[in-house]
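So that we are looking at the same thing, I have put the structure below in structure tokens.
Here the complex is missing a single protein chain, while all its other protein chains stay put.
On to subunit A.
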């Protein structure tokens, strides 16, 4: 039996900021969920199940969100599931919800991811003092910076590429009212002039710490037919994982990422992603991950990702816009960051992305990753249903 086609008919998110002291975590997720319901013109009664994701428990000390948030998400008397895959969780959560619709378990599912970084400390959560082990000497940026240097060595990329990415994403964020960072007056000189934190990564090339939530309403063909606004159709979705460290692990272009993308393209009938996909919203917490993921996802040959960035292909008005929303570099509520990528892809093919809309976006990839480059989740959404 074939799968039920899955449509995104509602998208909602909070205005992401450094600290939302005016709301509880329940109030925060509620805002995003209500905006998604309003977009879909549905009520809590129309939702059959809720699938929720968040960052690792130590990041904000909230161990059982599925218990605490059931009231806020109208889940009483309904199935409620929690998904857990580190930084990629927002993407994985959406895919679990999509699979419930595709398998005809439920007709309409609310999916949501969130994080209130202001109430916790992710760096603390990442550096628990495990006995007998050497402490990590450098923080999250220090974990990823050596891999960026390895990419630069392997690809021969000029050392200004990362700054170009940050400059582009921060300008894109100026067109996105929900983005956390709105750096009016940003210039490439300012990006390049920022201090090096973990050389080769500058302060200006790192993501902020945000409070925010993102929600989507996913539904079947019947639900899509009733939707007041154009749906985004799921054309392919996949997850892959691999260990944090193993002999032969390629941190620059992890195999799990390549395999995940290949699975999505196979499902969606994409022969040449560079030609067949109109835009990409990818998880770039440090600027250099744009060219790295362009290669990992098959948009450029190995060593060629930076050339797309340098030549302006990934600009909002380029041939393959990347991170139209401003990306993780402009907004990073970690638990929600993956879903924000997926949601932006959906908004683009629905034609509802506002000022950062890409003209004629018909197929857009949403991408998330997490852990030590070990969890990957991706979906490709289109303006037309699968097989159309």
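One rule holds for everything that comes next: a residue touches a chain if its C-beta (ideal position, glycine included) is under 8 Å from a C-beta of that chain, and two chains touch if they have at least 3 such contacts; residues count from 1.
Following the convention adopted for this analysis, contacts and distances are computed from a predicted model.
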Looking at UniProt, which of "Nickel ABC transporter permease subunit NikC", "DNA-binding protein", "Mammalian cell entry related domain protein" or "Cytochrome oxidase subunit III" names the chain we cannot see?
"DNA-binding protein"
Touching the left-out chain: which of A:24, A:99 or A:357?
A:24
Across the whole complex, list the residues on subunit A that are touched by the chain not included here.
20-27, 30, 44, 58, 60-61, 70-74, 76, 116, 118-121, 124-125, 128-139, 141-142, 145-150, 153-154, 195-201, 243, 245-252
